[in-house]
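Heads up, the thing below is written out as C-alpha cells.
A protein chain is absent from this complex, but the other protein chains hold their places.
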Amino acid sequence: MKDRFIETRKKSEDLCKPLLVEDYSLLPSEFVSPPKWHLAHTNWFWEEFILTKYLKGYTVYDPHFSYLFNSYYNAVGNRVLRADRGLMTRPSVEEVYRYRQHVSEAMETLLSIKFDKKLLELVEIGINHEQQHQELFLYDIKYIFGNQPTFPFYGSSYGLTEQDIKREFIKIPEGIYTVGHQGEGFSFDNELGVHKVHLSDFEISSQLVTNGEFIGFIENGGYNNFEFWHDEGWHWVNSNKIDAPLYWHKVGGEWFKYDLDGLQKVNFSEPINHISFYEAFAFAEFKAMRLPTEFEWEIASDQFSWGQLWEWTHSAYLPYPNFNKAPDAIGEYNGKFMINTMVLRGASVATPAGHSRKTYRNFFHPNMRWQYCGIRLVKKPDAISTNN
Amino acid sequence: MKDRFIETRKKSEDLCKPLLVEDYSLLPSEFVSPPKWHLAHTNWFWEEFILTKYLKGYTVYDPHFSYLFNSYYNAVGNRVLRADRGLMTRPSVEEVYRYRQHVSEAMETLLSIKFDKKLLELVEIGINHEQQHQELFLYDIKYIFGNQPTFPFYGSSYGLTEQDIKREFIKIPEGIYTVGHQGEGFSFDNELGVHKVHLSDFEISSQLVTNGEFIGFIENGGYNNFEFWHDEGWHWVNSNKIDAPLYWHKVGGEWFKYDLDGLQKVNFSEPINHISFYEAFAFAEFKAMRLPTEFEWEIASDQFSWGQLWEWTHSAYLPYPNFNKAPDAIGEYNGKFMINTMVLRGASVATPAGHSRKTYRNFFHPNMRWQYCGIRLVKKPDAISTNN
Amino acid sequence: MKDRFIETRKKSEDLCKPLLVEDYSLLPSEFVSPPKWHLAHTNWFWEEFILTKYLKGYTVYDPHFSYLFNSYYNAVGNRVLRADRGLMTRPSVEEVYRYRQHVSEAMETLLSIKFDKKLLELVEIGINHEQQHQELFLYDIKYIFGNQPTFPFYGSSYGLTEQDIKREFIKIPEGIYTVGHQGEGFSFDNELGVHKVHLSDFEISSQLVTNGEFIGFIENGGYNNFEFWHDEGWHWVNSNKIDAPLYWHKVGGEWFKYDLDGLQKVNFSEPINHISFYEAFAFAEFKAMRLPTEFEWEIASDQFSWGQLWEWTHSAYLPYPNFNKAPDAIGEYNGKFMINTMVLRGASVATPAGHSRKTYRNFFHPNMRWQYCGIRLVKKPDAISTNN
Partner (left out) sequence: MKDRFIETRKKSEDLCKPLLVEDYSLLPSEFVSPPKWHLAHTNWFWEEFILTKYLKGYTVYDPHFSYLFNSYYNAVGNRVLRADRGLMTRPSVEEVYRYRQHVSEAMETLLSIKFDKKLLELVEIGINHEQQHQELFLYDIKYIFGNQPTFPFYGSSYGLTEQDIKREFIKIPEGIYTVGHQGEGFSFDNELGVHKVHLSDFEISSQLVTNGEFIGFIENGGYNNFEFWHDEGWHWVNSNKIDAPLYWHKVGGEWFKYDLDGLQKVNFSEPINHISFYEAFAFAEFKAMRLPTEFEWEIASDQFSWGQLWEWTHSAYLPYPNFNKAPDAIGEYNGKFMINTMVLRGASVATPAGHSRKTYRNFFHPNMRWQYCGIRLVKKPDAISTNN
C-alpha cells in the first residue's frame, strides 16, 4: 500500500513537469480547476480525512488550507467558491509542493506503523481520489492550453488508436443479468449493490465512432437539423453556436484539432473525442441507431476492447436499488451528483493505470465535453430485425 | 368520437368561465402560458394536423395564427418564442373564441363524414393533447392568481382528500414483471414498447405524504441541512431562497397556502402538493426512505389508491428499450424532452376524466413544482430487513 | 384650476379609448408600464399626496392600492417591483376606472372648497405628473403594439411634419447668458435656479435631421464603423444587433416603420425618430458635426421651431448649481435620476398641450429610444471657421 501511495503521489507531480509556474493558477471556466488547486486539494484530502484522525501528534501544515482547498464537502465547513479557485495567487506553487512534501512524509510514517482495516480502506479511497484528479488535471490542462491563441505543447503520450474499418456488431441474447461490482478489489459506493436486470437482445458495435464518421454528420447538416436533437440539446447548440466537437478548428477548408501535442490535422480513423451527450445522441439518431444503456455496456464489455475513451451511455446516473451512501463527509463523494447527469462507462487514455474496471460509473452533465469521451453504437430494434 | 370531441372542446372553454378578460393574456414566468394561448394553441393543433390535411376545401382561419400559436413543433416552421407568448394582446379573447368556433364547426363536419383509421388516431391525439392543456391551464391559472397580492378566487372543485393516519406498507415480491401500455385504448408513444424488468422485493406506502409530515421536515431544519439534498438541489434551495412548498406563506406563526379557492390555512392531513423533485428526494432522505422507481410504482399501483396528485418517481425520463418516435411533427411530442427530466406517475385532481392510466409517463424537470404533485415513500433495503 | 384638473383627467381616459381590455395589462419590457398601471398610478398620486392630507373625512379607495401603484417613491413605503407591474390581472380595468371616479369626485369636492397656496402648488404638480404619464402612455402603447406581429392601429394624430429641404444654420454670438426657469408659471425643481453660463459662438441648424439623412448614415455603414461610436455605444450596437432606428423594418428592400397608425413606408422628409443618444452622437460624428449642449439649445430655441420631437443634447443631466430638492416624497421626483442620463430639450407631438416650455429638462439613459426623440446638429468649431 505504501508503495502504491508513493507511486500515486509521484505521478501527480510528474504530470506537472511540462508546466511553467504561470500555468498553475489559471481558471478559464467554472468547471475547470487550476493545476495548483488539484495538487493542493488532493493533498488536503489526505490531511483532512486520514492524518488528522490517525496520526498521533500530526500538525496541520496550515489551518487556512482546509478553507482554501476543500472542494465540495459541505460537512467539512466553508470553502472557497468554485469560481474563486483561480483567484488565489498565494500560496505559491513552491509552497504547495512543500505542503505536499509535508503530507507525504507524514503519510509514509503512518503507513509504516498502522495497518488497521478502516485506515487501509481510507488510503484506498485517497489513492483513487488522487487518481481521479490526475485524469481531471489532464482534461483541465488541455482546456487551459487549448483556449490560448498559442496552443502550447504539453506532451505526446495521449494519442488515440485508429479504429478498424471493419466494424462488427456483437449480439447479446435476452436474459437476466447480474450487474454491479462483485470482486474483492476497490470500488466506489455507486457501483456496489450487485443486482439483477432484464435485458432484451441487442447488437453492439465492436468499434468506436471515428472522426471520419462524425465529419459525415457535420457535412450532412447534423448540427442544423433539429430532428436529431433533444429540445435542450437543440437549445444548447444554438445558444452556444456549436458546430463541431470541442477543440476543432476549420482552417483553410480542413479540420484541425488541438491535442496535448499541439494543433494537428484531424485523423479520420481515430475515434471521435470531446463530444457532449447531446452530440452523441444526435449522432446516433442521424445513424438511425442508439447508445447502449450502462447495463448493456457492462454485460457486453467482455467482448470488445475498451479504454481509449469514456463512452456515453443512455442511462441517467441514479442510485442502484440498494444504494447506501457512506456516513459523514466521504458519503458526499458520489450520491449528491445523481441528478441531471448521464453515465459514461469504460476508461480513457487519460485514466491512470489500475484505475479502471467494467463496473466503474463515471458521470457528467449532458452538455459537458472537455472530458475524454466517445461514442459506441447499438442497433435499434427494427434495424435488428431487418438487418438479420 | 364526435361526442368526445365536442365534450373536450366544451371543457376547455368551461374552465375559462371564472376568468376576466384581463386574466387571459398574462405570462408571469417562462414556464407558464397565458390562458388565451392555451385556447388558441389547442385549436391550432386541430387545424394544422387534421383540418388542413383531411377536410377538403377547409380555409385556414388566419394564416398568421400558425406562427403565433405553434408551441414547439420545429417541423411546422417558425414560432413565437416561449417568453413572448404573453406579449400578444391581439388577437383579442373574443377573436380567439371565434377562431375556436370556426375550427369546432369544421371538425364536426369532418367527423360526420370521415372515419378512416389514421384520422381517428389523430383525433384521439388531438383530444388527449387538449386534455393535457386543460390540466396545464389549471397549473398556470393557479400560478397567475397565486402570485398576485389579491389572491383571486378561481373555484372550489380542486381540493384534496385527507390521508388515513394509518399508513401501511405494501410488500411486492422480487420477480420479472412486464411494464408498458398493453391495452387497446389510447396511449402516448413514450409508454408503448411493452418490456420486462427485474424488480427486487420492496415495500411501498399505501398513502401519500401529508402536509403535517412535511411541516416536520421544515421544522427539523430540512431546508437548511445539505445532507438531505442533491448538490444541485442544495444550490437551487439557496439561490432561490426556498424554505417551503410553492404557494405557502407563514402568517402570524401559522402556515397558509394559496389554492384555487383562495388563501387557506394548511390542513395537516391533506397530501403535500407543489414540491420539486429535489424536495421530494430530500424529504425521503430525511425519513431514511426513498422514492419508488417508475416500474415499482406501475407494478404496485393496483394495490393502492392514486389520482389525487402526480407522484415523483426516482426514474429519469428515458426512452423504453424499443422506443420509436412517430414520424414528422407528431414525433416531436415526447421524445425530445427525454433528458434532465424525471418521471411522475399517476394523475391529479386537475387531470381531466378519462385521461389517466397506470402506464402514463408524465415528466418535469427536477426543479419544477407548479404542477400538482406529491410524494409516496418506499422503504430502504436495510429498513426492510430490520422492520420485518 | 378645477377645470384644468377635469380636463387632464379626461385626457388620460380619452387616450385609452382605442384600447381593448386585453391591451391594458401588458408589460413587454422592464422600462414600459402597462396602460392600467398608468391610469391607476396617476390616480394614486392624487390620493396619496393630496386627498389623504387635505380632504377631511376622505376614505382611501383601497388601502392595498398604495402598495400596488406607487412607482418609485421610497419614502411612501414598499412597492411592487417595476418588473412585476405586468403581473397584476386584478384589480380589473373596470375597477381601476371606478377607482379613478372615486378620486376625481373627491378632488372636485376639494377644489370647490379649498384654495390655499400649498394645495394649489400640489395640484399643479399632480396635473403635470398626470400629463407626463399621458406622454409615457403613448410611448408605451406604441411599444406594446409595435412589438406584436399584427401591428395594431392605435390612431392617426401623431404624425410628424416634413422638414424644409433648405436647412439654415443660425449663428449665436459668444456671451454670458442666463438660463433656467424664470417666469411665474409652473416648472419642475430641476429647471429652477436661474444662473449664468458662458457660451462660445456657435451655429445651430434650423431643422431636425430627416429620415432620408439617417438612411444615408445606414447605407454608408454607420452602424458598422466603430469610429463614430462611444465605446459603450459600440458595445450596445453589437450586443443588441442594432442596425436601424426602433420600429424600422426592411421589407423587400424598402424601409418601413411602425407608427401609431400602423406599418408605413418611411417618409424621407420627416424628422428621424426613436434613436438613442448613442445613435444621435454617432450620426453627428458621421456628419462631422456635434449635438448642442442644453444651454446652447435653450438660448437658440427662440430662433427655430421646435416641439415635434424631444431633442438629444450633449449635456449630462446634473443639478443646476443651486439645486435643492423638495422635502419629503415629492423631492424624489427628479434629483435621484441625475446620473448616467442625458438631457433632452423641447417637446414632442406626444406631449400634452400646455406641458412644454424652453427650460424643460427631460432626461433618459443614453440607450433608450422608445421615447419620441430626434436630432438637431451644431457645427464643429473648425467647420465654423472654414465655412464662414
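Note that the chains take the letters A, B and C in the order they are written out, and that residue 1 is the start of every chain.
Convention: a contact is a pair of C-beta atoms (placed from the backbone, for glycine too) under 8 Å apart; a residue touches a chain by one contact, two chains touch by 3 or more.
As the structure is a prediction and not an experimental result, all values here were calculated from the model.
K.L.:
So which of the visible chains would the left-out chain be touching?
P.N.:
By the stated touch criterion, the chain not on view contacts A, C.
K.L.:
In the whole complex, not just what's shown, which of C:11, C:167, C:358 or C:380 touches the removed chain?
P.N.:
Per the contact definition at the top, the residue touching the missing chain is C:380.
K.L.:
Just checking the interface: what residues of chain C touch the absent partner chain?
P.N.:
Within chain C, the residues touching the omitted chain are 72, 74-75, 176, 195-198, 200, 226-227, 229-234, 277-278, 281, 290, 293, 314-316, 318-319, 321-322, 324, 336-340, 366, 380-382.
K.L.:
Mind pulling the chain A residues that touch the left-out chain?
P.N.:
Looking at chain A, the ones touching the missing chain are residues 20-26, 28, 36, 64, 67-68, 80, 86-93, 144-145, 147-150, 152.
Heads up, the rule we're going with is that only the chains that are shown with their structure count from here on.
K.L.:
Calculate how many whole Å lie between the centre of chain B and the centre of chain C, each centre taken as the average of the chain's C-alpha atoms.
P.N.:
46
K.L.:
Averaging only over C-alpha atoms, locate the centres of chain A and chain B and give their separation in whole Å.
P.N.:
Centre-to-centre distance between chain A and chain B: 36 Å.
K.L.:
Per the centroid of Cα atoms for each chain, what is the distance between chain A and chain C, given in Å?
P.N.:
57
K.L.:
Mind pulling the residue numbers of chain B that touch at least two other chains?
P.N.:
none
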